[in-house]
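Input: one structure, supplied below.
A single protein chain has been omitted from the complex, and every remaining protein chain is retained in its original position.
In this document, chain identifiers A, B and C correspond to the written order of the chains, with residue numbering beginning at 1 in each.
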Amino acid sequence: MGAIRIQLEDFDPGVEIAALTQGRTDVGAVASFVGIVRGDDALEAMTLEAYESFALREITAHVAEAKLRWPLLDVSVIHRAGRLTPGARIVFVGVASMHRGDSFRAAEFLMDYLKTRAPFWKLEEKSSGANWVEPRGTDDEAAQRWK
Amino acid sequence: MGAIRIQLEDFDPGVEIAALTQGRTDVGAVASFVGIVRGDDALEAMTLEAYESFALREITAHVAEAKLRWPLLDVSVIHRAGRLTPGARIVFVGVASMHRGDSFRAAEFLMDYLKTRAPFWKLEEKSSGANWVEPRGTDDEAAQRWK
Amino acid sequence: MKLLYFAWVRQKIGRSEEDIPLPANISTVGALMDMLVKRGPEYAAAFNDVSRLRTAVNQIHGGFDATITDSDEIAFFPPVTGG
Partner (left out) sequence: MKLLYFAWVRQKIGRSEEDIPLPANISTVGALMDMLVKRGPEYAAAFNDVSRLRTAVNQIHGGFDATITDSDEIAFFPPVTGG
């Protein structure tokens, strides 16, 4: 069974992928995505702050929309919060479907939402200090595709 | 480090995803795909036969092409051969990149190749008997997109 | 009513949430902000640049003219940057 969770702890993508197909034989495709903290520009750490209840509600609504748009069998979205260092996993999206195209489309749709409009804020720590990340135009364009 | 393998044994998607980012902090995105045997139409088992040396050579060439098309950091392709029952994993593609769009594009490009033009043949076993699967038109269309 | 603050709004105000009663004469997010600004300079600093401020009432994005009641959850935060 898929799950929607916001958590401080790390996750195991293999466990999450397996959970999407456990006990069923109608799944032909699982597309998944793992987002990771990049160590660009001497980034030392990134703290993710979530409006958790709002985020869970919006993620649930976007998963429901994805299930209306594509014939999906199950979906998982796991998003971490808290202080993460370069190389750490941030987010997991996994989509199970009969055919591969639907799972790829839906996984990218959910990631575009999560990376642009989900109620999270990022505090970047560098040797020069800590700064809240500002929204980026290219991410908005990615999310607009699905309108 | 990524890998290109054809094998009889099962694989662990979590281990393969982790291998793509091990020891580096420049990866921001890992898109991956797991293909699974569906139990449609009372399928009892599917035997995958590979022209292994040819398949490895063609997969390697397509990974190289993907790296030319998109700025990728690492790629893994693992394909099983042999007799598989419904629910069994068949294929894994994992693509590490800085940004999510590139990893999604490349993973789908590689899957479209693998599912349509890679030198594998499928023998389906049903209660009615065993039959070699014929090529499908919709899969060819998926592969044509990348021309 | 329950007030929630996130990111630099939270940092400037110095807390992540608080429960305060809604005064009878206040019925919009904007009027609530005017009231909070009078409570201290930390609110004035947080609400200084409204072009960079977003709000939600009961987890629904809205403008400063959104109406509020004493049972609402009202959140103030910068534009979201996603996960």
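Simple rule for what comes next: a residue touches a chain if its C-beta (ideal position, glycine included) is under 8 Å from a C-beta of that chain, and two chains touch if they have at least 3 such contacts.
The model shown is predicted, which means the values in this text are computed figures rather than measured ones.
> May I ask you to name the displayed chains that the omitted chain touches in the full complex?
B
> Where does chain B touch the missing chain, residue by residue?
35, 48-51, 53-54, 57-58, 79, 90-91, 114-123, 132-136, 139
We adopt the following convention: only the chains that are shown with their structure count from here on.
> When the mean CA coordinate of each chain is compared with the mean CA coordinate of the whole protein, which chain is closest?
When every chain is reduced to its C-alpha mean, the one closest to the whole-protein mean is A.
> Once you find the CA centre of chain A and the CA centre of chain B, what distance in Å lies between them?
That gives a centre separation of 22 Å.
> Between chain B and chain C, what's the gap in Å when you average each chain's C-alpha atoms?
Centres of chain B and chain C (C-alpha means) sit 49 Å apart.
> Using mean C-alpha positions as chain centres, tell me how far chain A is from chain C in Å, no decimals.
Centre-to-centre distance between chain A and chain C: 27 Å.
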